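Some chains have been omitted; the remaining ones sit where they do in the full complex.
Letters A and B mark the chains in the order given here, with residues in each chain numbered from 1 onward.
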């Protein structure tokens, strides 16, 4: 089977990770998985939400959103509708949990980091691109808090690992890595997998869109995803190795 | 390791499925998994949402909610807050998708069934109890639509299978089936699995609450869940075999 864009089933789309995109945010990454482009801005503030005060521990959270015309047909703004939709809520929570899986709250100290992941252009895999890019923005924001602003002692290690995410799915009976939108809508099963850099799982969310899937199919998808996440972890590492001018 | 309530790791809590609980709903099930009690009411209406009109196909959707004092400390009402929380959205969507996985829209015809799953008392596993009970309410509602109201031809089979759900998790290194609240809060990994009666997967949602999990742990959890779902499918069948007085 040949894919729309000529990729092999286990091949990622071209991935770019552009650090320092915005001049205001403490960490700012424009990540692209093919035509999917997500701006991930990390904002650091001293202090924590009320329920955590005095604990000596920090907090990391995320908000995901799509520009109204990020997709092929325009969607109404959630601010205009006056309420956030279920899908937005769900993805914001997923990104937050994924990043918190590699955070040592004690080492972070009573500081809060908010990750804003705004989809500028969508073509499938926006939540996995958001997690992958947000990790890099988070890392930059922590470095800023340790060096520029001295909110965290440089000797501490608030990050206990790295985290990246990828989508996989079964299209016409074939398990595929990193689905574009056109593949995604045709998939029988759709799975998003979040892994740490050492190959363990943070989130596994598989959904039968049409036909229920069996254990063998699940295993094939997990194999594909593990490979994709490892590649992404490598790209994150390379991106972070470069110097960041501020 | 011995569990709080003396169960073995692979043992379900006592499960009851009480059909015909409310006199108003076309399908009405009070399901309990131990102390977790969820009232699942199915409402059938002729017609479908606007975006589906003229398609000849039906629709099934779900709304999940908790009574404010279903939990140990009182939660604010979402109606009073004026907005639905992310968790509520997420679970409502999960229940809807799970039920739609066993629906033949064509056979259902242009009819809509809404499943209201209201948690009267919570002790872990509310979403899995909701899915398991909602399936039975859905089956009763379809029978009603075929026999009492003649909305669907009796020869059609709108249900293509059965669906049930269970939670599993790793607590102190041991994979456990059907977590109670006290186990749930201590779990390193928490997974909700939705299966069809023939043992295939509809949803797999695993989350590392503390430590990321590896492939072996994932496999152990999937084994446990598959067993639990099979038992629940059996209990659903038995419940539905009994006559229902209206």
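Here, a residue touches a chain if its C-beta (ideal position, glycine included) is under 8 Å from a C-beta of that chain, and two chains touch if they have at least 3 such contacts.
As the structure is a computational prediction, the values presented were derived from the model and not from experiment.
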Assuming the complex is a homo-oligomer with 2 chains given explicitly, what is its full copy count? 6
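We adopt the following convention: only the chains that are shown with their structure count from here on.
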Quick one: report the Å distance separating subunit A from subunit B, using the average Cα coordinate of each chain. 29
Partner subunit B, residues of subunit A touching it in the complex: 83-87, 89-90, 92-93, 97, 101, 161, 191, 195-196, 198-208, 212-215, 218, 222, 226
